[in-house]
Each structure stands twice: as structure tokens, then as C-alpha cells.
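Comments concern the structure below.
With one protein chain removed, the remaining protein chains of the complex are shown where they sit.
The block that comes next holds subunit A.
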Amino acid sequence: MSEIRRRDPRREWIARNRLHPEHASVLAEQGGSAASEWLGPNGVIRKNPRAIGFIGPNGIKRIDRSGAQQGGQVAGGARQGAQDSRRRVEIPEPAFLVAVVPELAGGRLSGHDKDLLGLARRLADADSERPGAVLAVVFGEHKEEGFGEAGIDRLLHLADDTYAGFAPEARLAALAAVERELAPRHWLLPDSPLGGADLGRRLALRLGERPATGVWQIEADGAAPLGWRCTARGAAESLDIQRPLPRLALALAECAEPVDETRHAAAPLSLAETIPSAFSRIEDLGQVAVDPAGVALAEAEFILSGGNGVKDWEGFHHAAKVLGATEGASRVAVDDGFMARDRQVGATGTWVTARVYLAVGISGAIQHLQGIQSCDKVVAINLDPGCDMIKRADLAVIGDSAAILAALVARVEQQRGGQRDAA
């Protein structure tokens, strides 16, 4: 095909003349962006201000200057552009390694893990001439796909069954093998009760290092052995300890900003030596079923919460029992005497951190919404489609709460029954 761009002066003229009867069809042929902006005959960009914008729902012309409204394809291209604006970083020959052991609670990188990776990037990228690489050691199965976006250059995935559950000795043997073979300059672990605090302290003793625990800030310091100083919390959060950063640090959440401007390779890595199987004196017998009613509301994982719209309280309690959910309530339900005061969710009650919050017949007063701010997924069952809880919810079902709960209970029982038959 010829590279020469053919011009049709007549069509251009029609495109400029908005009173021409063929104006609309010519514009449509030329496409959205060509209509409002084109290269004039003298090489000057010409703009037609009248072609900008669109007719809004009330018949008024609206102009959206974000560039998002100019047709679906253009918006898609813009979004792709935004994704690609993350700089790709490859570190083929790292000067040193920063090893991070994320916890992957629930199979995904948590906020704490991402902060920790941000800290690792700060350590690795301090000298742009000789950058280090961030190595993540991941145990067990995971569902995470964004390892590269989180700032990981090398990924060592140990998906063996021996690392599942509480297996500190097996994990420690694997980390000791990493230390022998790759000898990272820094080790970073999250100081959190999900397992990072325990594993990190065991690893420190195995490596013979005195770790910094509760680190929340680091700064460069030429006088320190590794070139960094850290500030750590000590003595039940009442002391700030300033000390040189040791090889192994256990960091708190929000110790650094997570990575968001670059995209890294997350190249898979494997160890050359086989990891010696550790003799374990601790046997994991698995998680124990706990009574959900006994779990404190503030730390419950799954909450079934009832409000003014619940009429069938018997059915509500039955549903909570079958679903295995901790019960919560809105203020109205507590004031009316249907639930105990310690079950109240909201500004005056408990601020909950559940992963799934199932709100039944709660309209969503602002005090209640404050209380569920840190919940991941909110499911609402309500009769009123316009209430605030529906706007907050990730999934909302409009309908009679008693009927929906009963149907849900029936389905859960059917599912469990099916599983039992299969097993």
C-alpha cells in the first residue's frame, strides 16, 4: 500500500461545514478524534470546537476533557497506555540480593507484604549504578498474579506439601538452603502474627544474627555496616530504638510505600541443591472448628449482621449457625432488644475487620458504614434499592430477607450434604 496519505478536499470541507446535510455521516466516517482535530493544509493543527463533547441525557451539550468519552476504543487505548506507563525494569546481573519472605495470607500478597516489598526495593535500588535484585521466597499454593507489579525480580516458589500449615522447621530448612546458595545481603520478613514474626525470629537464630524487630523506618547512613540505619519499636510499643540495620529485619506494616511505578520480571528461580528434609518434632493436626459465636466481633472473619429489616429473628440465628458466621447487629436491632449490646457494629459499637460482611435489612447509616470501613466484601440483602448500604455493597440483593436467607441456608446445607456424599 502507498504511504502517501490521500486527501479528499471536498469531504474535509463537508467535515468543517456543520450545516452541510452530509456533515454527520462524514464525521462518523472520519472517526471521533478526526472530527474535532485535524492537520490543516498548511501543516497547522486545526480544531473544531463545536465537534467536541456530546449531548448529555437532558439534551444539554457536555464536554468531558478527560479524554475518556471519545468513543469506546479510544478510552480502551488510554487505559492500556496508563498500564504501560509503568516502567519495565530488568536486572540481569544484580550486585546483591534482598530476600523477602511474604506471608501470602489467603494466597495473595497482603498490604503488609507489599509495604515490605517496597522496603526491599528501597534497599535494592539505593545505588542506581549497581542495583540489587529482590528475591521473594513463597511457600505453598498461591493465587497471586501481580508479583512483578509488587516489585519482585526473582521468585522462588516452593510448592511442596511439607510447607503447608504450621511447618516452621521445614520452612526454616528451605530458607537455610537459600542462605547457603544465594547468600542474600538483606533478609526482610513481616513482623505480623500471621506467621512472619515467628519464622523471622527462628531464621535469625539459625543465621546467628541479632535481628531488628518492629522496624518501621529506615534511612541511609554511611557509618553503619550495611549502609542503613533503622528505627524500630521496642518494649511493648513504648520505645523507639535507633540502630544500624542488621542483615535480618522484621518490619511492621506501612514501613515503606508499596511499588507502583515500575514493573519487574518476577523470573522464576530454583535451587540447585535439594533441600534437606527437616526432622519435625511438631505435628500439625490442622485447624480446629471454633464456635463462631465465641469469636470477638472485632476479629471475626465472616459476620452476618441484622438490622431493622429483619423480622424473622429465629431464621436469622439459624442462618448464622448454618453459615458459621459471627452475629452482628445494627443499632436499631440492639435498641429494640433483639440482640445484645456487645454485638453492635458501628461507630458506637465495634469496628469490624471481617473479610465478608453480610448485612441483612440494614439501610446503612453513616455510623454503621464507618464501622464496616475495613471489610473487604460487603453483601447486602435489603428491600430498599436506594439505601446507602446498597451503594457500599459489592453484591446487593433486593428482596425479602427472610426468604433469601432461608434459600441460602437450604443451598448451603445441600452443598455440604453433597460434599459429604462425595466423600
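Just so we're on the same page, a residue touches a chain if its C-beta (ideal position, glycine included) is under 8 Å from a C-beta of that chain, and two chains touch if they have at least 3 such contacts; residues count from 1.
Basically, contacts and distances are computed from a predicted model.
Participant: Match the chain absent from this complex view to the correct UniProt protein name in "Mannose-specific PTS system component IIC", "Oxidoreductase", "Electron transfer flavoprotein subunit beta" or "Phosphonate ABC transporter ATP-binding protein".
Facilitator: So, among "Mannose-specific PTS system component IIC", "Oxidoreductase", "Electron transfer flavoprotein subunit beta" or "Phosphonate ABC transporter ATP-binding protein", the name matching the hidden chain's UniProt entry is "Electron transfer flavoprotein subunit beta".
Participant: Looking at the whole complex, which of A:52, A:182, A:265 or A:412 touches the chain that is not displayed?
Facilitator: Selected residue, touching the omitted chain: A:412.
Participant: Out of A:27, A:189 or A:204, point to the residue that touches the absent chain in the complete complex.
Facilitator: Of the candidates A:27, A:189 or A:204, A:204 is in touch with the missing chain.
Participant: Who touches the missing chain here, A:241, A:269 or A:347?
Facilitator: Spelled out, the listed residue whose C-beta touches the missing chain is A:241.
Participant: Return the single residue from A:17, A:277, A:348 or A:373 that touches the missing chain.
Facilitator: Considering the complete complex, A:373 is the one touching the chain left out.
Participant: Given the full complex, what residues of subunit A touch the hidden partner chain?
Facilitator: Within subunit A, the residues that touch the unshown chain are 65-67, 82, 106, 165-166, 169, 193-194, 197-198, 201-202, 204-206, 210-211, 213-214, 216, 233-243, 254, 257, 260, 281-290, 294-296, 299-302, 323-325, 355-356, 358, 369, 373, 376-379, 381, 385, 390-400, 403-408, 410-412, 415.
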